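Here the complex is missing a single protein chain, while all its other protein chains stay put.
Read from first to last, the chains carry the letters A, B and C; within each, the first residue is number 1.
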Amino acid sequence: MSDIAIESATGWLSDDELETTRERMPILYVEAIPVRVDEHGEVTHVGLLLRIDPEGTVSRSFVSGRVMHHEQLRAALLRHLEKDLGPVALPRIPVSTQPFTVAEYFPTPGVTPFHDPRQHAVSLVYVVPVSGDCRPRQDALDLVWFTPGEAASASVLDEMQGGRGALLRQALAHVGAAT
Amino acid sequence: MSDIAIESATGWLSDDELETTRERMPILYVEAIPVRVDEHGEVTHVGLLLRIDPEGTVSRSFVSGRVMHHEQLRAALLRHLEKDLGPVALPRIPVSTQPFTVAEYFPTPGVTPFHDPRQHAVSLVYVVPVSGDCRPRQDALDLVWFTPGEAASASVLDEMQGGRGALLRQALAHVGAAT
Amino acid sequence: MSDIAIESATGWLSDDELETTRERMPILYVEAIPVRVDEHGEVTHVGLLLRIDPEGTVSRSFVSGRVMHHEQLRAALLRHLEKDLGPVALPRIPVSTQPFTVAEYFPTPGVTPFHDPRQHAVSLVYVVPVSGDCRPRQDALDLVWFTPGEAASASVLDEMQGGRGALLRQALAHVGAAT
Partner (left out) sequence: MSDIAIESATGWLSDDELETTRERMPILYVEAIPVRVDEHGEVTHVGLLLRIDPEGTVSRSFVSGRVMHHEQLRAALLRHLEKDLGPVALPRIPVSTQPFTVAEYFPTPGVTPFHDPRQHAVSLVYVVPVSGDCRPRQDALDLVWFTPGEAASASVLDEMQGGRGALLRQALAHVGAAT
């Protein structure tokens, strides 16, 4: 959820205010797992964002970010999808805002399968088919497509942080992907 | 579910066999409620099939039909969508085959909210966005688009049979439509 | 969501801090609709909390309240159920924390079907069977059980505020109640 610095600089809360709030309240997030589907709606590929930190460590994650004050969930989803996948990804936001799961990221490891050292974040998670061209817009990011089988492999899951490997397995289970 | 006569004539069971089986077993159906969505995934219109019987009675219904032997749910959904909406409707079958509800149609009225005089049918129901051009292919049928508010009006609900008015309300509740 | 005053007095945020935060961030809530079920799991009754304000206006609502910092959703649900229904209600928290719907309460009326003049609240909503004895513990509250048909009647729905009538209808649709 590294978008925070950018958002807080331009957004509703100053950095200081965000820091203070994070120590007091759970922060609401939306998270989207981009997928490619065939005409039967079957997931053929899962898209994972790639980031390489200055030390050269590879990590993979989903589209995610905070829900702003007075922003609807659908608008937040669309905003973060555009931010991470570019303007022509053509995401298909689900018809229902019921998330397929809720991931509770705790600052203390081990409370739940999900961990975020900066905050207590509660994330509504969606699988979102995208049919257009994905162009990650932030320098350090690329988007890589994996088959469900590849995505469920240990080598990929190990590159996901904060429990997102478990979340990816939940998503694959939800769509009935053979892994 | 008037597609049965057609299906049984061309399909896996003879008419006689289907009649016999219907007296012995629940018959598995899929049902799709076609919708138009905006870029936020919000439902703007619901599509209802229109039929006028020889006496001039108007009835409205969804896309529906049997699941055949050795046919997957996704394939059955796509087949019935093409049958009822034509080849260029561009339906977006959901990424998960989990239905948003299961409608149990009983031959005896009053057992459940759903009634089918011909059989005990168990129907897995999905909301399916369609983005293309819908051309109902069977003579007596037209497809009419309603806003969620119009679809939830008494005048429309009263034209739905077998409890499908209740099913439509369930679908609108599922997608969070303001009605 | 009148529990706020009480919570903030004893809880993680001072009144002032909560006020400030409410102007900046969506606030995360859980909401529970208590039900009685028969041995088939079918909902026989829906429990609505009753409140009469100083002017004598009757309003009905669900169990609800904020999720605290470093509190799990399941714990928040249980805490609010005990607060509103007493210690021997024996609620059965669902096996999955996937809510059946997410209600977005906006301070501006009309943005969504849900309205809360004090804040932007995002509420994860659950249907929770309770099998024990419910004893609302706060003076102005009683709990009244309605059949699904009674709960869906205009006279009851009209006594629900902030769009909770629509939420109740969604819950009844979700459990397949004949109304």
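Please note the rule applied: a contact is a pair of C-beta atoms (placed from the backbone, for glycine too) under 8 Å apart; a residue touches a chain by one contact, two chains touch by 3 or more.
This structure is a prediction, so every number in the text was calculated from the model and none was measured.
Kindly state which of the options A:T21, A:Q72, A:T101 or A:Q119 is in contact with the chain not pictured.
From the options A:T21, A:Q72, A:T101 or A:Q119, the contact with the absent chain belongs to A:T101.
Please pick, from B:T57, B:Q72 or B:S153, the residue that touches the omitted chain in the full complex.
From the options B:T57, B:Q72 or B:S153, the contact with the absent chain belongs to B:Q72.
Applying the definition given at the start, please give the residues of chain B touching the unseen chain.
12-13, 17, 21, 23-28, 67-73, 96-102, 104, 106-108, 111-112, 120, 122, 124
Name, in rising order, the residues on chain A that touch the hidden chain in the full complex.
Residues touching the hidden chain, for chain A, are 101, 112-113, 166, 169-170, 173-174, 176, 178-179.
Using the touch rule from the top, list residues of chain C that touch the missing partner.
Output for chain C: 35, 37, 39-43, 72, 74-75, 77-78, 92-98, 100, 127, 129, 174-176.
Note that in this section only the chains that are shown with their structure count from here on.
Chain A-chain B contact: same residues or different, taking over half shared as same?
Both copies touch with mostly the same residues.
If you average the CA atoms of chain A and of chain C, how far apart do the two points sit, in angstrom?
Centre-to-centre distance between chain A and chain C: 29 Å.
Report, in whole Å, the distance between the mean C-alpha point of chain B and the mean C-alpha point of chain C.
Result: the chain centres lie 33 Å from each other.
So which stretches of chain B touch two or more other chains?
174, 176
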